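Note that one protein chain is taken out, while the other chains of the complex remain in position.
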């Protein structure tokens, strides 16, 4: 049986919720016969590698899919690549704010995802969910976590397939931000479910 | 018993659906004890006044609320004002494309809505639905219909309260438009229901 | 000889400059043989009518063209219409913050501009300056001043032709606002000059 470890974040900046955890926590525990393990990660640079490693050691997932909030985007955006670079404009939830730092001295400059991101986009769009590929996960905790999962894959878990999906603000987060796009929690849950189905089908 | 005549449009431009009719047609037939009459209007300048007049004569509504699509907006936007001015950039569904024309020679330059638009916004935002007041309904069929309802009110039906609400694209309309905001049909239906509740409460 | 009274505003909100006065103050004193009178208006609701009336009485302009800042717009936007409605979200420079107030009890709901706004747009675009017509001047001091000029025209100066043009932020105002459009002061000055030329030509 395939195991998918899916992570979401706790709220950061001035937000009181994080759509990533709202959506991840509502996923079914079985999707396409795959076992879905849900993990909340803190929006913190430093602790994320160990938290990911511990969970990978414990659950032996075939797939690690991390989900994060990308305020300003209008659709569900699978990420192409993670870069070896931390650069924060606000402190993380542990108060840490790195500037132009290398994440892993021994890591590559970047890692591409192993997930079928184009197929995910096509599947979501067929299901009436806005989706497009992103070529940058930024330089904050989202990129960091995507990078660390890849670094663990490249150094310790070569069988792993890993990737990252950004989702927009929820409607409730933009009520005072005229013009700012949002996506409903229903579409987030439906979209992530379809993404996992697409990944599992690809793997089989 | 209060009667609300609510109108939505058929699709126009290159769209195959119109969120306004999708949402209006899904409303309950009774909201806050008010009788909800649903009417589809064609996206046409010339026929709209007579269609509205016929429906008003038939149903004797207390309230006329028209709903239209505003591609590009991110929330549900009650309109403040309708102006006596038609100016199309594409033909309407009857092939008519007016340029800088007065709608009603005998009409005022503009009419303000009688609906409690600020209260509607506040109510929607409390319910986690993005909403903000709009100060322009444009110069296409939406403004035209809002204006004609007001003209009928001012000339024939002085007891009427009328207004217009624009809603964003649906998610399915923006799957190939990265960056373009959308709102779910659920939130449209919920938002219009709350708007009607707010209007009816205000009237009582 | 034709006289054009052109107004710009002082800075408001958190801005330290106002592109409208920066541009207006740099205009030539003669454009297309017309005499150009430049007037700075404070960003204040209450004083604007008297300041306009005094200037009109003093200079007897044929044309009153007011210019204001519209943060967020990407081009020079002549306004179609002013509405009889003040509604501020921040205090003006005199500390006054009206909510849903009628500007002039005796005024019409709205006044359309007498200026050839479509020709202005066409002229500017031919000169490589982004320009499009706006159908709302908002409900803050810009709309108020546009409305008051029209009210004075309709009640006291029937020969007057009046209108309003909104211009974007200057580049220096958006250095810390990634994604926010701006337009150069050179294009503002060139655009307003072309607008005046177009208006004067139309009048002659």
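As written, the chain order gives the labels A, B and C, with residue 1 at the start of each chain.
The working rule: a contact is a pair of C-beta atoms (placed from the backbone, for glycine too) under 8 Å apart; a residue touches a chain by one contact, two chains touch by 3 or more.
None of the values given here were measured: they were computed from a predicted structure.
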List the shown chains that the missing chain touches in the full complex.
A, C
Taking the entire complex into account, which one of C:43, C:84 or C:131 touches the absent chain?
C:131
From A:24, A:81, A:162 or A:185, residue that would touch the chain that is not displayed
A:81
Go through subunit A and note every residue touching the omitted chain.
80-81, 83, 85, 100, 108-112, 118, 135-136, 138-139
Contacts of subunit C with the missing chain: which residues?
73-75, 124-125, 128-132, 170-172, 174-184, 186-187
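In this text, only the chains that are shown with their structure count from here on.
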Counting only chain pairs that touch, give me the topology of the graph as line, ring, star, complete or other.
line
Please identify which chain has its centre, taken as the mean of its CA atoms, farthest from the centre of subunit B.
A
Subunit A turns onto subunit C (C-alpha superposition, degrees, nearest 5) by 180
Just how far, in Å, is the C-alpha centre of subunit B from the one of subunit A?
39
Rounded to the nearest whole Å, what is the centre-to-centre distance of subunit A and subunit C, using the mean of the C-alpha atoms as each centre?
47
Gap in Å, rounded to a whole number, between the CA centres of subunit C and subunit B
30
Junction residues of subunit B - those touching two or more other chains:
none
